[in-house]
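Since the structure comes first, as structure tokens, the remarks are kept for the end.
The complex appears here minus one protein chain, its other protein chains still in place.
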Amino acid sequence: MFIIKCPYCGERDVTEFSYGGDATRAYPQDPAQATPEDWHAYVYERDNPRGWHVEWWQHSQGCRQWLKLRRNTLTHELGRTALPHEPLSPDDDEGSDA
Amino acid sequence: MAEITQRRSPLGGRAEARDINIPDGGTPGVALQHRTGLCITQAAAYPGCDAALRASLAEIAGSEPDARPNRSVAAPAGRLIWTGPAQYWLVTEDPQNPASDLAEATAETAAITEQGHGRVCLRLSGRDARLVLAKGSTIDFHPSHFAAGDCAQTGLLSVSCLIDCIADEDSAPGVGPVFDLYSARSTAEHFLEWAIEAAAPHGCRILTPGSGIAAP
Amino acid sequence: MIGDQLRRHPTLGGALDRSKALRFSFDGQRYSGFQGDTLASALLANGVTLLGRSFKYHRPRGVMSIGSEESNALAELRTGARREPNTRMTQIELFQGLEAQSQNRWPSLNLDLLSINGLVAPFLAAGFYYKTFMRPRGFWEKYEYFIRRAAGLGRASGEADPDRYERIHRHCDILVTGAGAAGLAAAKSAMQAGARVAILDEREAPGGWLRFDRNLIEGAPATVWLDETVAALRAADNVTFLTRTTAFGYYDHNLITAVERVQDHRAVPDPHKPRQRIWTFRAKQVILATGAVEQPLAFADNDRPGVMLAGALRGYLNAYGVMAGHKAVIFSNNDHAYRTALDLIDAGGAIEAVVDVRPSPAGDLVRAVRDRGVRVYTDSIVSHAKGGHALQACDVTPRGGGRPETIECDALGMSGGWNPAVHLHSQTGAKLDWRDDPGCFVPATAKWPCVSVGAANGDFQLADCLANGSEAGAQAAKASMGGTTATAVPGVRAFREERPHPIWEVPLGPDRRGKRFVDFQNDVTVEDVELAHREGFVSVEHLKRYTTMGMATDQGKTSNIAGLAIMARLRDKPIPEVGTTTFRPPFTPVSIGAIAGQERGQHFQPLRRTSMDDWHAENGAVFQNVGLWRRPHYYPHAQEDVDDASRREVTATRGAVGVCDVTTLGKIDVQGPDAAEFLNRIYANGFAKLPVGKARYGLMLREDGMVFDDGVTSRLGETRYLMTTTTGNAGPVMAKLEFYLQTVWPELRVRITSVTEQWAGFSVAGPKAREVLQDVIDIDISDGAFPFMAAAECRFAGAPARLFRISFSGERAYEVNVAADHGAEAWALTVAKAQALGGSVYGLESLGTMRIEKGHVAGTEINGQTTADDLGLGGMLSSKKEFIGKAMTGRPAYLAPDRQKLVGLRPVDGATWIKAGAQLIEDGAAAPPVQMLGHVTAVAFSPELNTPIALALLSGGMARAGAALEAAYPLTGESVRVRVVSPHFLDPEGTRMHG
Partner (left out) sequence: MTHYSVWSLIKGGLTGQKNWTRAWRDPEPKSSYDVIIIGGGGHGLATAHYLAKLHGVTNVAVLEKGWLGGGNVGRNTTIVRSNYLLDANAHFYEHSLKLWEGLSDDLNYNVMFSQRAVINLAHSKPQLDGFARRGNAMLLNGIDAELLDRDGVQAMVPYFDYSESARFPIYGGLMQRRGGSARHDAVAWGYARSADARGVDLIQNCEVTGFRIEDGRVLGVETTRGFIGAQKVGMAVAGHTSHVAAMAGLNRLPIESHKLQAMVSEGLKPLINQVYTFGAGHFYISQSDKGGLVYGGDLDGYNSYAQRGNYPLIEHVHAAGMALMPSLGRLRLTRHWAGVMDMSMDGSPIIGMTPIEGLYLNAGWCYGGFKATPASGWCFAHTIAQNRPHALNEAFTLNRFETGAQIDERGAGPIPGAH
């Protein structure tokens, strides 16, 4: 039962959030230029790592902000959270933002 | 032509005054009151316009909202409550509905949306009020974490709720902490019944429905 | 004589309030006990030792333990709807009028016919059922019928649970689970450091073994320190102290769940209070002080009633004043059990012998027992316990072999040593270390901020429990909040104890008879473990599953270690290499009702009601649930059924005017300078040029190109739009829009807000719709001023409102939104006007009929498997702009000519109803497998066309127009010949709605 740090509301229980999946996939910047392969990769393919994962969560019962979260899919440890436009990658080595 | 004059809350007739589980001569652990006739005006600034919006709010409400997340302030016109990034609620009483004035003032900077009919408000107060909240939400309601001027949007058992602490043990000695709970109108009946059930073990006094958003 | 508490010691029994005698019954027999008793202690005090039957062999069983690890003494508690099976008698607190029944026996506990299983036991070894019951083929269910009846334990009541439950959440700096010596010491030092502390214990009174053992702290009985410490903790306002509260789960991020039995010790709970309450603790630091569990020894017939754990024998005496036996034998591999001998002797009982497996025990306690003249058989074992429904004697045999000596006894206290209660620690996935002295697993590094102390950490000496507990409390306070205070540790005399000798299975005596139980509740014996080994089930996880060891309600608290140790011996490997099975929550079984808490009845996924809900109910609406909302399905008059009512409603609407509650549609306020651009990217059709005051139907796709949702979006102002969504998708659409806005296009100057709750909505449809509205709406709604697809903000009888000239029914129609607190009144007013004009209200059924007549798609067609093209909406996809899902729409399978597409159907005979869910096939007489061409999505009877009609998704779609097919409904054997027609049954040109 995770405690997720909303960039606005601070630490809140996971039950206030909803999950949005892999946040390393990016909606094609220029949709018209994206190839079918780009779209296929975006819509259907996942790294699905066993370990650190960057993922979307929405603080749906709170401030309704979508945020990125680093989480270990094996241990359920949490790393940093970031706003959508802030960089965050699975191998970001900063353990947490404490 | 017929005119509709009265607002009809989904809690109308359902939250009338009564005592639940209060022994003779005993004091209730909590009190519940349905707050009626509230106008809720939501103001959400466009990117980069937060400061401008706050200035407009200050003009209309008489004080500026606290820019910090999850903070609320008592303004002359009502309460100003942070409800999201660059987004505030101004809660006022009928018939002073500031929505159109605010919309005019913020035409370039913010989206103004009325929400007062979409929410019901229960005021929960008393010695054990924090315990009652802890039966619904996972937030830390200890006085050192959640005191007057703190607010939070959270889940309360099965529904979403905005909790605004308008007074605490220090600011309202004897009354206990006072919280205004705003939740969706469509589930208002469940919300009220849940609150009564959660309050019952502590002894619960339901007060006559009242208007107004001022602290006791 | 039964019922006289003959086994009650005159003075001992710190837990009892002898001034309060209580009456209770077990299997209909009446007994008395005292306030403070458990059902187990009270029955023992009354000399009742046969309390239950085992799972498989139906062996007679007594009580084995004094706590939550109990595996034998299970009963059905209470009667009627409050009956609760499988309740551990060791945890049932006695109350006036308590009624309990034994279980898993027929016809009675004394005479259980299924104990015949014991006789055929040689054939019922572990896993026997995998090897038989295979023939004749398909006969398994017949055997299973009897197996299922023989298995199971207690009986469920089947009646709705009448009691209430609740949940409560608590944050704290430090949570201490277990209020024994170690936990209390920890809580005390944390409290003194000023931390927010919570401490809980599953027993009705705190103290752990301080109440069951006789100890001195600072020279006084330990209960003095106990009482003082508990009083100080209870008085502190930074401490929450809970008893009758079991920590049962330890989850990610230091979340501990606990169940408080608020009123289980009352006959009938106070209706204002919950029967049980679940606490979820979010602690910065957790201190596990859950003590240890004494282990039985696996000797022959170690399950005879009267054989119990040595500590239990002592605990019943000290806390409950129960002399469980007059002639007792102690069988031990450690010093600690000698306390039982000492306590029994000091209480006036007789110890026939102490049997110690060790060659030459000489610790302080051993000496003290010898000093009292008790015979100590060293290097010996109890090889066989004798008796049937009660213990009568036991055989003592030297370990090296030799003749057994039979000793008469009525109680046997066994002790195979103590195992730390590492359950909570292990539930997190944290590891265990093996400690050779005294031979037990102890917690290794914790996964979350947590330490184990006291017996839970393998520190069995009271002095260590107090010192380490105190230190842990101080450290945890420091870790969670800085600063520390030193706490004085009370002085305790340490006994010199010698190392226990691990003995996991006791050899059979020369008679080679008897069953050596490892898992008492599931009847798993040493031989079963050996059999599992012989058959290759050598991993402990295979062992568990093959024999069911550790899978009973006690989850192997007294059996797992012995079982795996025996396997280690068989495999010739050290115990830690064999490992343990996985520990899982809950620590002890938890009521399902408690976990559900208040989320019950109408509080489970609470229904959403519209402003007009009371009106609908008062006017006889039959409701239907749609998502979380309830909506009127139809409004029957007198004896009308749904079809009659709907036909009347539709006729009234098409002929005059109908009014329908559409509040539940999702409504999203979209505002900002870039709102048009935003909508243009979201919707598959163009929105950039929608003029102010106009509405447009919009189609949204999923990223994979399937249709996601549809609805009408109106432009209310230069920078303000109101989007509507389907009822079911309101939430998902909102979250999606927020996602794109916040993460993909943050540069757009747009803010969106759900206003579904803010506005009540109803539609007014039919030729007289304008007539109904024109004098309550404050704007000009003449066709010229307010044509089809017009939208405006306005006032409805003075109330804030919005008006849209849109139509789902195909009639001239308006949709009115009124600020929700005015919804009921606006509705009532409108309905009255409509009725005056010969109109009617209508519900979902009629709504469905009219949309089917018009061929409008809804949820049964927008089912996540259809493309815009499939729904006949392909023309809406803009080729001039990008929109969500566009790129995926061109994939070959989406363009295949045989895709199932929207068509209309009519019965060839013009009369027979077509059924929703029917499958379309060519030939009704074909034998399966039959190729299916499509299916019927929605059906209605069209009053206007005077025929049943249907919508369907059909392979090839309108390319099959005119074809005749079968709408087959083999579930009922029905089939209707149908003809494929246009889905636009009525007024395809739309002249009516354009007005």
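Think of it as A, B and C in the order they're written, each chain with its own count starting at 1.
Throughout what follows, a residue touches a chain if its C-beta (ideal position, glycine included) is under 8 Å from a C-beta of that chain, and two chains touch if they have at least 3 such contacts.
The shown structure was predicted, so the numbers you read here are calculated from the model rather than taken from an experiment.
Taking the complete complex into account, the chain left out of view touches A, C.
Set against the missing chain, the residues C:Met706, C:Ala868, C:Leu905 or C:Ala940 yield one that touches it, C:Met706.
Which of C:Ala368, C:Val744, C:Ile779 or C:Val930 touches the hidden chain is settled by the complete complex: it is C:Val930. Remark: the omitted chain is touched by one listed residue; of C:Asn72, C:Ser332, C:Thr548 or C:Ser846 this is C:Thr548. Within the whole complex, the absent chain has one touching residue among C:Ala596, C:Ala828 or C:Ala963, and that is C:Ala596. The chain not displayed touches subunit A at residues 1-2, 14-15, 18-19, 21-22, 36, 40-41, 43-50, 53, 55, 71, 73-76. By the touch rule set out above, subunit C reaches the unshown chain at residues 55, 81-86, 120, 122-123, 125, 128-135, 137-138, 140-141, 144, 147-149, 151-161, 163, 165, 167, 249, 251-252, 255, 257, 280, 427-429, 527, 531, 534-537, 539, 541-542, 545-546, 548, 551-553, 555, 582, 584-586, 589-593, 595-597, 599-602, 604-605, 607, 624-626, 702-706, 859-860, 863-865, 888, 891-894, 915-919, 921, 928-930, 932, 935-936, 968-972.
Assume only the chains that are shown with their structure count from here on.
Computed from the mean C-alpha positions, the centre of subunit B lies at a distance of 32 Å from the centre of subunit C. Within subunit C, contacts with two or more other chains are made by residues 280, 282, 746. Contact with two or more other chains is made by residues 87, 138-139 of subunit B.
By the touch criterion stated above, subunit C contacts subunit B in their complex at residues 164, 166-171, 196, 272-274, 280, 282, 598-599, 602-611, 613, 629, 669, 671-673, 720, 746-747, 749-751, 753, 755-759, 775-776, 796-800, 819-826, 829. The part of subunit A that touches subunit C in the complex is made up of residues 1-3, 13, 18, 20, 27, 31-32, 34, 36, 39, 42-44, 56, 58, 60, 64-66, 75-76, 78, 84-85. By the touch criterion stated above, subunit B contacts subunit A in their complex at residues 69-70, 83-85, 87, 138-139, 152-155, 160.
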